[in-house]
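Every protein chain except one is present and positioned as in the full complex.
For chain A:
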Amino acid sequence: MSPKTLYDKIWDAHVAHESEDGTCLLYIDRHLVHEVTSPQAFEGLRMAGRKVRAPEKTIAVPDHNVPTTAGRENPAQMTEESRIQVEALDKNAKDFGIHYYPVSDVRQGIVHIVGPEQGWTLPGMTVVCGDSHTATHGAFGALAHGIGTSEVEHVLATQTLIQKKSKNMKVEITGKLKPGVTAKDITLAVIGATGTAGGTGYVIEYCGEAIRDLSMEGRMTVCNMAIEGGARAGLIAPDEKTYAYVQGRPHAPKGAQWEAALNWWKTLFTDEGAHFDKVVTLKGEDIQPVVTWGTSPEDVLPITATVPNPSDFKGGKVDAAKRSIEYMGLTVGQKLTDIQIDTVFIGSCTNGRIEDLRAAAEILKGKKIKDGMRAMVVPGSGLVRAQAEEEGLAQIFMDAGFEWRLAGCSMCLAMNPDQLAEGERCASTSNRNFEGRQGYKGRTHLVSPAMAAAAAITGHLTDVREMM
């Protein structure tokens, strides 16, 4: 048998039907659902008189639109439209008999944090959700990607997706990371190197010593942003860290089933000599703490750099860079560390896990945020929040001057009231710096949690290595 990549193996294990032209029905093991991209899908089922084929494999949680302030169970806290959307999910979960974590449940949180936390996400699975950051689950060696609402309806009705296989891409990060460099810096550095369309048509497998050395939380951060590089999904082969993370979680297999699962999971790696259509290699020791300067996640530079000149770019990127610099209110040649900020956001499915909060708290311990700074921490789930409180992290954040919020997507996409005002500038641990992403005319610089904490203290983008 010819050697296979990890992606090949998971794909092959899930093809329920293949047509002559290579169009496949890919069987879906886990379908995660949230309130924003699902109402039309459930409505479609109702209108066609269809049922959810596998409600036991379908998990719903409201996250995008929910307030993150105290007392949010009170519907009066939400706008009419948001309330209707969350209530629609409540009703759909009940009517169709799917697993559900309402806002009143301590396990509620961002869908991509709840899935792994509850043991729904397991190695070798296919996982989909009507959200592009579904790539997060690839950290477990699960083939996970975002889908549109029509596809959500298709999966609800048939538990399959119509798919053609993507190409294989290997992203290897060799060697060790230097102090102050994190998983967020890796994933941004990769996008900086490949561009936001560099992964289009591919599934990426991340590998190499620097990836192996990451915790599961860090691996989730890396895979989370595979989509920002254009890839359908990101994958990391499961190993002892993966098994240790999964074992004992509420929906992880137990007893003899655990042993059987483990036996299969241990076969989930890329065979020696397997073919990759594209290979990108970065040296771990070359990666520095990075920030984004523009309005695309590919606009990445080391924190020690300066705002680039649009004429340094080629093709359509010249005009795009001009537009970005104007939108961001920057000057060509300006040092990135001279960029003043007024808002700090720590959270999101990229960086809302316990390790992220620990990294930020480490920098903030015993310090205060800059006068006039608005800073908030939005834990990725109720359980992350509880753990952070138990570890004393919440107190560190609050003592420093951060707001300590309830779980949700919050200012990552700013659908709820957590938004930037016009012209405000944010150091954000989220995943997108698009125009208007965090609020109309708001300006976003993507950074790691430690870098966000450092910026909160100094009031400008800061090289965290100077504070360590």
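FYI, a residue touches a chain if its C-beta (ideal position, glycine included) is under 8 Å from a C-beta of that chain, and two chains touch if they have at least 3 such contacts; residues count from 1.
Note that in this section contacts and distances are computed from a predicted model.
*Asks:* Which listed name, "Phosphate ABC transporter ATP-binding protein", "Cytochrome b", "Intermembrane phospholipid transport system permease protein MlaE" or "3-isopropylmalate dehydratase small subunit", is the one UniProt assigns to the chain that has been left out?
*Replies:* Answer from the UniProt record of the missing subunit chain: "3-isopropylmalate dehydratase small subunit".
*Asks:* In the full complex, which of A:T5, A:T37 or A:T462 touches the chain missing from this view?
*Replies:* A:T37
*Asks:* Tell me which residue among A:T158, A:S215 or A:Q387 touches the hidden chain in the full complex.
*Replies:* The single option touching the absent chain is A:T158.
*Asks:* Can you tell me which of A:T200, A:S215, A:T306 or A:T337 touches the chain that was removed from the display?
*Replies:* The single option touching the absent chain is A:T200.
*Asks:* Residues on chain A that touch the omitted chain in the whole complex?
*Replies:* Touch with the absent chain occurs at residues 13-17, 19, 21, 23, 25, 27, 29, 36-37, 39-40, 43, 48, 50, 57, 64-65, 79, 81-82, 84-85, 88, 122, 124-125, 130-132, 145-151, 153-154, 157-160, 162, 164, 196-197, 200-201, 227, 230-232, 253, 257-258, 260-261, 264, 296, 298, 315-317, 319-320, 323, 413-415, 422, 432, 434-437, 440.
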